[in-house]
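Here the structure comes first, spelled out in structure tokens, and everything after it is commentary.
As you look at this complex, bear in mind that one protein chain is not there, while each of the others sits in place.
Labels A, B and C are assigned to the chains in the order they are written; within every chain, residues are numbered from 1.
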Amino acid sequence: MIGGGKDAFIGAVHRLASNMDGLIELSCGALSIHPDVAKESGKLLFLPEDRTYTDYKEMLENESKMPADKRIDFVTIVTPNFAHFGPAMMALDKGFNVVVEKPITLSLEEAKQLQQKVTETGLTLCLTHTYSGYPMVKEARQLVKDGAFGSIRKIIVEYPQGWLSKLSEREGNAQAAWRTDPSKTGKSGSMGDIGTHAAHLAEYISGLKITQVCADLNIVVPGRAIDDDGNVLLKFDNGSNGVLIATQIAAGEENALKIKVYGEKGGLEWHQMEPNTLWVKWLEQPMQVYRAGSGYLSEVAKHNTRVPGGHPEGYLEAFANIYRNFALTLSAKLEGEKPTEHMLDFPSVEDGIRGMAFIENVVASSQSDQKWYDYQI
Amino acid sequence: MIGGGKDAFIGAVHRLASNMDGLIELSCGALSIHPDVAKESGKLLFLPEDRTYTDYKEMLENESKMPADKRIDFVTIVTPNFAHFGPAMMALDKGFNVVVEKPITLSLEEAKQLQQKVTETGLTLCLTHTYSGYPMVKEARQLVKDGAFGSIRKIIVEYPQGWLSKLSEREGNAQAAWRTDPSKTGKSGSMGDIGTHAAHLAEYISGLKITQVCADLNIVVPGRAIDDDGNVLLKFDNGSNGVLIATQIAAGEENALKIKVYGEKGGLEWHQMEPNTLWVKWLEQPMQVYRAGSGYLSEVAKHNTRVPGGHPEGYLEAFANIYRNFALTLSAKLEGEKPTEHMLDFPSVEDGIRGMAFIENVVASSQSDQKWYDYQI
Amino acid sequence: MIGGGKDAFIGAVHRLASNMDGLIELSCGALSIHPDVAKESGKLLFLPEDRTYTDYKEMLENESKMPADKRIDFVTIVTPNFAHFGPAMMALDKGFNVVVEKPITLSLEEAKQLQQKVTETGLTLCLTHTYSGYPMVKEARQLVKDGAFGSIRKIIVEYPQGWLSKLSEREGNAQAAWRTDPSKTGKSGSMGDIGTHAAHLAEYISGLKITQVCADLNIVVPGRAIDDDGNVLLKFDNGSNGVLIATQIAAGEENALKIKVYGEKGGLEWHQMEPNTLWVKWLEQPMQVYRAGSGYLSEVAKHNTRVPGGHPEGYLEAFANIYRNFALTLSAKLEGEKPTEHMLDFPSVEDGIRGMAFIENVVASSQSDQKWYDYQI
Partner (left out) sequence: MIGGGKDAFIGAVHRLASNMDGLIELSCGALSIHPDVAKESGKLLFLPEDRTYTDYKEMLENESKMPADKRIDFVTIVTPNFAHFGPAMMALDKGFNVVVEKPITLSLEEAKQLQQKVTETGLTLCLTHTYSGYPMVKEARQLVKDGAFGSIRKIIVEYPQGWLSKLSEREGNAQAAWRTDPSKTGKSGSMGDIGTHAAHLAEYISGLKITQVCADLNIVVPGRAIDDDGNVLLKFDNGSNGVLIATQIAAGEENALKIKVYGEKGGLEWHQMEPNTLWVKWLEQPMQVYRAGSGYLSEVAKHNTRVPGGHPEGYLEAFANIYRNFALTLSAKLEGEKPTEHMLDFPSVEDGIRGMAFIENVVASSQSDQKWYDYQI
């Protein structure tokens, strides 16, 4: 693991999620660039001292020289956005598969280089767009795929958070500090941090691709260096329209990602904060409430569920689904087998490219006076 | 009553709502231009035969000649949009106060003429934007007014319906037929029919005014003559931003008007389909659930409630609030008293102007390639 | 109307509900035994002075001598429980139909006498168990009747309120005062006031009859003269079991009547505070959400609905359904026609008998050491 020292939020999440199924073991770490933190964090995680590093380069170098049966199989990169690209490129170069937090890089250009490297090395890269790991999101995707609703006509996805309602980056909040610093977070705050999740979810469920955007990004909290709020009108490749809202100044909201997809015959609604429920709506028929863990769900939903209906699964289980599918893919590859479709169902470098494209196109659109901005990748 | 013959939707609603408090009695009607329907409808409503008309002009003429104690006090106009202006102008000319369905007229120009007539005659015009009649909407407005949330930063209002998901206007649905016919409904379908309610609600609760729009209106169902779907980015006069979504092709949705308003310190959320609840959100404190009929609510919410907490009120009661406030205003005026602020709390001709302006500006914006369209009234 | 002077809760509800459909007109009243209140209340309701009484006997006497076309058709009795029986008996004797608040009388014995009088006179008595007036309750009953769930196995009905959490009867709360005074309210507080609604709802929806009870009634608030809380185990005539909870000391609850009915193949759930929704549950299939006003509902649900789906109806509409069905029944009878099943769908004197039996059996059971108490009527 690169990054994710003690007190880091997302590093801990990665460890909890990757532990869950007993398929993955943390073996070494460059958990912090601060030697003290790195050392203490390693100890807390029961890492051997000689595999506790402060420099990811040293770690990748050393680990690559270990015998195959001791060496790590993949590297997880949970540093701030600006520090994804370097470690990811080097890891691939050294022959390690990679798990990387979203957004994949700081720029679309970097993402493209990474894609090329993945192609060259034949290694596997997994991007942790957590929300597509939920079983009911997979059920939603399957329903759309199966044509349950006919052609999709409209998508509304909103992602309101309230945690940046104050100028917390000036009040010692480390998370807020890097996430609102353009040099560390990238070109957009609201869209890089959460809008890209929303865009991925919309495309993942609908199977459609965004082709045009009309964006309004705002710095709402005075003194902030980057947008903390944004609204985007969307057009998809089948001609349908949509709206994406991502804001971090919605005071009183936690992490209220919600999506609604409408087709000719019905639609669906899913709320991340009540993730085990999928509302399936029908024209002129009663709405149905699909529930995770139920016997009537699709194979893909079942493959991504651990407990029976009524035993709620959450964010960590969704995260663990991404890790499990990634691990199953690696195992299959190691054993010379072809990973199944279910195994390969985790976000890839291609999703990383689309995420970076989303950010860059939305930013460009927001700066433009023209209404519709054609998506450029 | 003008319009609202048997089988009409909104005419029946007006009667149910105006009956409720025992303050208003239906005395005459030009309920339909079809003599048979007019006659039968009058009979069903226990109207005297000699006050059952087929022509609103005849009705207004006759009624205006009646002695003051027998004559009607006001006229309710529930015809399709294109037939609001004529009766309203004539009613005012003949000295009758007016209740008119929204949108107030077919065009902003007509609305302005009507406003001038109202000013000239000193009579009262009431526009039935029902949703501002709900007590918890009034509570929401009061909370914002009292500064509970600090300055308002963002408003998201969505109004999805699914009833026009098919080309019902070609399948004998009379409601669908006139509401999708530009000559009868006006320049926009989705925005005239429901978007204008959403815009009114946003302005009513926030006390802000829309100043710029960026609209995307769509004809989603092939063969339809007018937009049935639209998304609008908003700017308000305090610099805050918003999103308004109005669609009639959201298959499986009923009448799911929802609004979220966010300020510096918290925000609120209200759903028309669960109208007795107001979710009040706070930064770093638990959300509160305000409930209609509770003792802790503001005076204005209490004034607009009929039963104690836990006894749900609905759409007809909200509608009846508008009628009751209007009736109390007329009574006060008749008795030479100044109506109180609570009495005057019903949508007026000024709200009608803003509604028409919303429609026209959104249509103009949708046709423009320019991103932001300055509101013109 | 007998009782229901200004500031009375339920009298106002009866007027709002009976006004709604324009079928019923308030013509006279003995609204209070206090002459001042009676007079002022009459004025507020636009009653003629000569039909504003202080004594119900005088009113019934006078009104019975009026010519048929001016005379009232029925009397509504909204006095406290102890003052139901006298007016109801006299009204029937004088040839008037009767609407009476629940519980029908102070004792089962009185209820039986009333039943006999109804039989003798051939007049119609309507008991306002409001909650069975909701369209989704009628849909629930229809689903059970149609065998959708197979044989019913279990019913859980709970009715928690919090308004008697304090000794409000000693703090000037007039409602609390009479409702906790055994001489005015009858043998049980919690069961008479709300438990009887819950029992009626359970029997109405399921079509089953309670045959045994095991009750635990409690005086929770020290100093109170009558039970304010109770739990009852139930057995029904098909051998199924149930639980009924009625409490007025559930601090923080409004009027949270909820019922769950389970059968062999599925079940249903309904909440009075969100009355337009009926949750329909299925074994091994997704739950469905039935919504008032939808086209797929049964005829009886539609007959008891006024507005389309998504326009919430509430408590007053449910109440108005009882009045409307009662009025339609009277009209049919007046015109020598047989009322339809839909018209006759309002609680009758037989339901009043069952309500009183419920109260008396539960009280007897609560006082007994024996577990199961056979229902005696």
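The working rule: contacts are C-beta pairs under 8 Å (C-beta built on N, C-alpha and C of every residue); 3 or more make two chains touch, one makes a residue touch a chain.
A quick note: this is a predicted structure, and the numbers were derived from the prediction, not measured.
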| item | value |
| --- | --- |
| Missing chain: touched chains present in the view | A, B, C |
| Touching residue (missing chain; options A:219, A:316, A:344 or A:364) | A:316 |
| Touching residue (missing chain; options C:79, C:231, C:255 or C:276) | C:231 |
| Chain not shown: contacting residue from C:71, C:154, C:271 or C:333 | C:154 |
| On subunit B, residues whose C-beta touches the chain left out of the figure | 280, 284-291, 294-296 |
| Hidden partner chain, residues of subunit C it touches | 149, 153-154, 156, 158, 160, 162, 165-166, 214, 216, 218, 220, 229, 231, 233, 240-243, 245, 247, 249-253, 260, 262-267, 281-283, 287, 368-372 |
| Positions on subunit A where the hidden chain makes contact | 9, 12-13, 15-16, 19-22, 26, 45-46, 161, 253-256, 272-276, 291, 293-294, 306-317 |
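Simple rule for what comes next: only the chains that are shown with their structure count from here on.
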| item | value |
| --- | --- |
| Reference subunit B; chain at largest CA-centroid distance | A |
| Mean-CA-position distance for subunit C and subunit B (Å) | 34 |
| Length of the line joining the C-alpha centres of subunit A and subunit C, rounded to whole Å | 55 |
| Chain centre separation (subunit A, subunit B; CA means) in Å | 43 |
| Subunit B, residues touching no fewer than two other chains | 253 |
